[in-house]
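A single protein chain has been omitted; all remaining protein chains appear in their positions.
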Amino acid sequence: MQRIFDSFARQSMMTTLGASLAEVASGHVVIEAPILETSQQQHGYGHAALTFAIGDSAAGYASLTMMEEGFEVLTAEMKVNLLAPAAQGPLRAVGRVIKPGRRLIVAQADVFDGDTQIAVLQGTMVPVKVS
Amino acid sequence: MQRIFDSFARQSMMTTLGASLAEVASGHVVIEAPILETSQQQHGYGHAALTFAIGDSAAGYASLTMMEEGFEVLTAEMKVNLLAPAAQGPLRAVGRVIKPGRRLIVAQADVFDGDTQIAVLQGTMVPVKVS
Amino acid sequence: MQRIFDSFARQSMMTTLGASLAEVASGHVVIEAPILETSQQQHGYGHAALTFAIGDSAAGYASLTMMEEGFEVLTAEMKVNLLAPAAQGPLRAVGRVIKPGRRLIVAQADVFDGDTQIAVLQGTMVPVKVS
Partner (left out) sequence: MQRIFDSFARQSMMTTLGASLAEVASGHVVIEAPILETSQQQHGYGHAALTFAIGDSAAGYASLTMMEEGFEVLTAEMKVNLLAPAAQGPLRAVGRVIKPGRRLIVAQADVFDGDTQIAVLQGTMVPVKVS
């Protein structure tokens, strides 16, 4: 699973958001992030883009755990339903693979703020061969 | 339209991403952002969360232009289809209202990297009364 | 839960598709449907609209179980990811409420063809007062 950590470390956006990989297992990835002063919307809550960023990445890296070496995954599409404000932090995004595949992978993620679920995401990843 | 600029200025996430309001008209908002070194994914392209952030915000602020004073809007749900990598920047998100409403507003956004369309977004905003 | 059965019985589309309510509990509804000769796409598989119809309805009626009397729910938006063809039937859609609410309800559904999961749906319902 070292390649998951390597790829994550190269995403400067994750560093900007203060996000970290908390769990990596086959088809299951957890990403955590605080609500930094630099990640907020107009009322001081965590920005929807923060919730999207860690939910999408958790779904994407969960998908990558199921790909053979030499591939990466890209998000083709992702939908987020926001359930509650990101009020406290740290946020915790739990990604899982619903349907693995060679052409398309369908994945979901749940995002929590403490015990409160604040978002559900559902989307499609595409494998891309890397040289 | 001053309240749009005021609200935008209070979103620290927009500052973090280097985003700015380029156009504000009734039902139409354009947001621009460069691909900062701090906004990238693992290959140096703009992160999907950057594209989402400006597309979602363009759709949201386009919705806010059509609300009476004393209301804000929150994203209830948003879906993004990514069409091409965010390679050069600056990115340009064009938001528009499809269906205004007192309970729900449906809005879309197109995101461009130069002449290349890199994303389409479609989602639902909810008005929230502010004190 | 009688109102769920009454409402379902008035949906002529459900009759057209041969669909039936298999389980109704708080926040949980299961709808089953065969793949009729009149519900197919060009290769004889069940049409995506059949899968959507029972998935969306299972999510909607699961939401209705959590509303007080005098309300109905309407689908505001729904997204379906199709995972596998609807090949055999009967199909089985399992709907559940993720987040109840007075203004918006977020619900999901899984659709199965035998043991194979063929779709996941995620969407938003809005309560509507009925006279």
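We call the chains A, B and C, going by the order they appear; numbering starts again at 1 in every chain.
Keep in mind that, in the parts below, a residue touches a chain if its C-beta (ideal position, glycine included) is under 8 Å from a C-beta of that chain, and two chains touch if they have at least 3 such contacts.
Quantities reported herein were computed from a predicted structural model and do not represent experimental measurements.
Student: If the hidden chain were put back, which of C:30, C:50 or C:94 would touch it?
Tutor: Reading the full complex, the residue touching the unseen chain is C:50.
Student: Using the definition of touch stated at the top, determine which of C:1, C:25 or C:74 touches the missing chain.
Tutor: Here the residue in touch with the unshown chain is C:74.
Student: So that we can see where the missing chain sits, which residues of subunit C does it touch?
Tutor: These residues touch the chain not displayed: 7-8, 10-13, 15-17, 37-43, 47-50, 52-53, 56-57, 72, 74-82.
Student: Could I get the residues of subunit B that touch the absent chain, sorted low to high?
Tutor: Missing-chain contacts on subunit B: residues 79, 81, 83-84, 98-99, 106, 108, 117, 120, 122-124.
Student: Suppose we count only contacts with the excluded chain; which residues of subunit A make the list?
Tutor: Those residues of subunit A that touch the unshown chain are 76-77, 79, 103-104, 106, 123-124, 126.
Following the convention adopted for this analysis, only the chains that are shown with their structure count from here on.
Student: Report the chain whose CA-based centre is farthest from the CA-based centre of subunit C.
Tutor: Looking at centroid distances, B is the chain farthest away.
Student: Rounded to a whole Å, what is the gap between the Cα centroids of subunit A and subunit C?
Tutor: Distance between chain centres, rounded to whole Å: 28 Å.
Student: Centre to centre, by mean C-alpha position, how many angstrom separate subunit B and subunit C?
Tutor: 32
Student: Which residues belonging to subunit A are in contact with no fewer than two other chains?
Tutor: Residues 79, 81.
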